[in-house]
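What you see is the complex with one protein chain gone and the rest in place.
And then subunit A:
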Amino acid sequence: MTSTDTEPVAYPFNEATSLHLSDRYALIRDQDGLPRVRLPYGEDAWLVTRYADARLVLGDSRFSRAESVRHDEPRQSEGRLTGGLLSMDPPEHARLRTLVAKAFTVRRVEKLRPEIRALAEDLLRDMTEAGPPADLVDDFALPLPVGVICRLLGVPEADRPRFRVWSDNALSTSSLTAEQFEASRNELRAYMAGLIDQHRAHPADDLMTALIEARDDRDRLSELELVDLCVGILVAGHETTASQIPNFLCVLLDHPEQFARLREDPSLVAGAVEELLRFVPLGVGAGQPRYATEDIDVSGTLVRAGDPVLVAIGAANRDALRFDRSGKLDITRTNNSHLGFGHGVHHCLGAPLARVELQEALRALLGMLPGVRLAGDIDWKTAMLVRGPRSMPVRW
């Protein structure tokens, strides 16, 4: 059965100023087939909300990201983030991904854990010495992942105020015209190209130097690909983690019994992070549509070759067919194959690093600020793809 004749519904559903998952997802998930949705920009799309459908669309090579470049892809902003890994399919995608994949494997990232732990503790020590109240975002959630990705990639941390603006612009949904979006991206590219020149002159023990060698010695990627890969790592490497740290604390403050349990037994932290990754719908709405390259049946809807499909990960992560008591936060949940990092070839490159950062952030907060609580209203980010507090006043 298909429902092409029905009027598409306006999308995205989630409000920016909370971590609530829109109730509309549950209604749609329980209906047959897939609904059509209309985003502020681009063509109409099918929307996937069920877990099994999400894994199919994200994991099956008959769904393409590279095709999106040839279409007016559905999106929340006028400007488009083309180029980079997320616009590529295998085997082209593998050429670039394999260059950086090794820097982010579980084994490599575990070696960074002591350093990440020390940075988290240093930041909280500075916070407690300055005394309450503090802004959890500016004083902890942002400098932690920024510090880690800067050192790993080889970007001066002191430049944070500069690339913060460009990074925000790259993930903004409404405030910029296509021209402003493009201008901001070019500034960030120029900044990164300058850093690459410096690294060429003075090689260092960092990922940027390794990528430069892959380009210059082995010709594995073009200069623009090199620049965009570094830009992508810098932006993706901190924005989501910086948002999830305060998001996780928000959710735990809303679930005091779960929070107390975690404080009593910090060995639950790793499982708690997985459950929070499942439970928190990070995005305002689904993005990065996959294009069918042939006619494919998805839950009874015939998706035609050339049709875009959006995958609502936050909704799939609450699918009761996959997760018992799917709407409940349970930090001891087992068999938790959530889709918080996506699935398939575009599964988050930095997932192992994000896991360690989130675990260490939570562990440090529980140990050093066990009585942490809100000291005022959260100021939520608006007009951004990723939800989270812009500032979060806390005391302890």
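Basically, contacts are C-beta pairs under 8 Å (C-beta built on N, C-alpha and C of every residue); 3 or more make two chains touch, one makes a residue touch a chain; residues count from 1.
Here, contacts and distances are computed from a predicted model.
Of the names listed as "Multisubunit potassium/proton antiporter, PhaG subunit", "Ferredoxin", "Sugar ABC transporter permease" or "Molybdopterin-binding protein", the one that matches the UniProt record for the absent chain is "Ferredoxin".
For the chain left out of this panel, the touching residue among A:Gly33, A:Gly59, A:Pro132 or A:Pro266 is A:Gly59.
Within the whole complex, the absent chain has one touching residue among A:Ala16, A:Val69, A:Ala94 or A:Ala193, and that is A:Ala94. For the options A:Tyr25, A:Phe104, A:Tyr191 or A:Phe279, the residue in contact with the chain missing from this view is A:Phe104. Where subunit A meets the omitted chain, the residues involved are 55, 58-61, 90-91, 93-94, 97-98, 101-102, 104-107, 337, 341, 343-347, 349, 351-352.
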